[in-house]
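Below is one structure. I have some questions about it.
Note that one protein chain of the assembly has been removed; the remaining protein chains are unaltered in position.
Coming up: chain A.
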Amino acid sequence: MQKRNKYTEIEDFLSDESFQSWILNKIDEDGWEEWTLESRQRAKLVQDARLLLLAMKVPEHELSNSDIHRALHQTWIKIRDKENQQTLKSLKVRFLRKQFLSGVAATLFLGLMSAWFYNNYYETDSKVVTYKELIEENSEGLVEQTNNSDKPQIITLSDGSSVLLQPNSKLSYPKIFTGNERKVYLSGEGFFEISKNPQKPFFVYANEIVTKVVGTSFRVKAYSDQPDVEVLVRTGKVKVKSNDLVSKSDKEEIVLLPNQALRFLRTDLKFNKITNITQDAVLTQSVGNIEQLSFEFNDIPVSQIFETIEQAYLVNIDYPKNKLIDCHLTTSLSDQPLTEKLKIVCKSIGNNTSFEMNGNQIIITSDGCN
């Protein structure tokens, strides 16, 4: 604040933030009032600067936080669109350059374009498989859930399996699983906890790959605009292979064990198995809540268990706090989907304890523990 002693021009004051805030917001943090009164000449200068500032107000239209968040969300959508366009464009450019190099005259340009379209329809189509095409393949009458919020959303499937769907992601699934297979379709990222049923294997279709499981938990990340697809396994065993739409031969099937992951490069249809996930920068960076939390409880208050579940699935659990205040449980819930976890907890508490689930709101009713 010593610098103000050297102020000789109105401009010096005008650009001083502390001065501005004194005049416009009447917040005098630096003792301007006193300082001004120290000299007559100074007082005159300050008065002029003050009048000018007061005459130079601009109407303020502060946007609300929710406006800004909406705008930010909008911008991310624009970014995804633009990135999509760009990859398309670069594909086009590469293709055209090749053709030109092979010596096609410019007069044949038009013919070439139609050739390109032909290629595009009959070759690239079968190479890049996205969510949309996968959905069209299926005839089971799917339900689609899209997460446009900025928080993960929990989806419970008809077999009790749960999926934590990340923002900007979509999941399509049949309302009720019929037949001998359980199939769902993912665009984006989701953390899956599958209820065990060896008779009915569970399949996640995501871009060009298919992940097959019996009962386990794992994460799939397959954004249609990203160059690779990732699968990361937490518990159990999963098998991953490429979609038949990409390659007819089912020669390559990769088996993943807990804490193993795989990255599928969409451009050259190759699998890269990652045996040590802690060494992989991308994977370690993007670990969600649910993967960090432990579900091994040893004589732990029920309230703490509920809190862990709330954090993992971003749900609200309403339970009779007073009745359950002295209840402690020892249980392992790691390998269970959300509904299964709740079932186990309720059963362990006993005494007519049950739960009800409505979206992300869970209500527990209980008469206390044994």
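The rule we apply is simple: a residue touches a chain if its C-beta (ideal position, glycine included) is under 8 Å from a C-beta of that chain, and two chains touch if they have at least 3 such contacts; residues count from 1.
By definition in this document, contacts and distances are computed from a predicted model.
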item: Name per UniProt, for the chain absent here [options: "Ferrous iron transport protein A", "RNA polymerase sigma factor, sigma-70 family", "Aminomethyltransferase" or "ABC transporter permease"]; value: "RNA polymerase sigma factor, sigma-70 family"
item: Candidate in contact with the missing chain, chosen from A:Leu54, A:Leu265 or A:Ile325; value: A:Leu54
item: Touch with the omitted chain, as defined above, among A:Gln86, A:Gln311 or A:Ser332; value: A:Gln86
item: Sole contact to the chain not displayed, among A:Glu17, A:Glu34 or A:Asp268; value: A:Glu17
item: Touching residues on chain A - with respect to the absent chain; value: 10-11, 14-15, 17, 20, 24, 26, 51-63, 68-69, 71-72, 74-75, 78-79, 82-83, 86
